[in-house]
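Chains shown are a subset, placed as in the full complex.
Letters are used for the chains, namely A and B, taken in the order the chains are written, and counting of residues starts over at 1 for each.
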Amino acid sequence: MPESDPARTWFKCTDAERAAFEAGIKLGALYHQFVGAAVNAASVDSLEEAMAASLRTQPFVEGAQVRLDRKSLRQGPRPYDESSLTGEMMDVSVQVRYGESAVVGRLRYVPELGYPLMSLEAV
Amino acid sequence: MPESDPARTWFKCTDAERAAFEAGIKLGALYHQFVGAAVNAASVDSLEEAMAASLRTQPFVEGAQVRLDRKSLRQGPRPYDESSLTGEMMDVSVQVRYGESAVVGRLRYVPELGYPLMSLEAV
């Protein structure tokens, strides 16, 4: 990858630091792109797929999985029975490789912390 | 719809004005929710479907169609060959009904104006 990376001369870091940086970009971008989107039981599958596909288009991503929590979705026949996507509903994993370095970034709600955490599960 | 609308007492307007207001909300929301999303030839179908499904979950929407322009998509095997979704790439139609009033909202690039326009095509 580094040899095919047109941007490599703009970086001053190791391959592992670059992979970690790229994983952070992907998770920060995904959260802020999609949080607040209207979603209900009929649309959650397509939103999940679009989020994963969006991750997979990005530089140095080798794989991505997105799970949205269905239990939080409002459902019903009346107006305003739809929900907005929140960070608490997201469970995202993204595999990023740069050169010899592969990392796994994760975004998920951590009950002990009380908020959605973006973390590096493996470098 | 009005009789099943839990929010109707908060409005002071005709059904046609309400339908127009709701159409505006849907288009303004869609644009600002999804603009900037990473997209390429492999992910454009799922993004299009998620956008249309997101519209269809919302109050008073009877139908929605989303077309994203494939010609503007960058493609290729190198990092950074993905694109970001712009307003110029979107062609969106949303049908909204409130009581006896039905409207069609549209978002699309208008060459004569030089920008993406949100308009009411029929009331």
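Points worth noting:
Definition applied: contacts are C-beta pairs under 8 Å (C-beta built on N, C-alpha and C of every residue); 3 or more make two chains touch, one makes a residue touch a chain.
Everything numeric here is computed off the predicted structure, so don't read it as measured data.
The complex in this file is a homo-oligomer whose displayed part has 2 chains and whose full count of copies is 4.
FYI, only the chains that are shown with their structure count from here on.
The geometric centre of subunit A is 24 Å away from that of subunit B, both derived from CA atoms. Residue ranges of subunit B in contact with subunit A, taken from their complex: 1, 4-7, 29, 33-34, 36-40, 42-43, 46-47, 49-51, 53-60, 78-80, 82.
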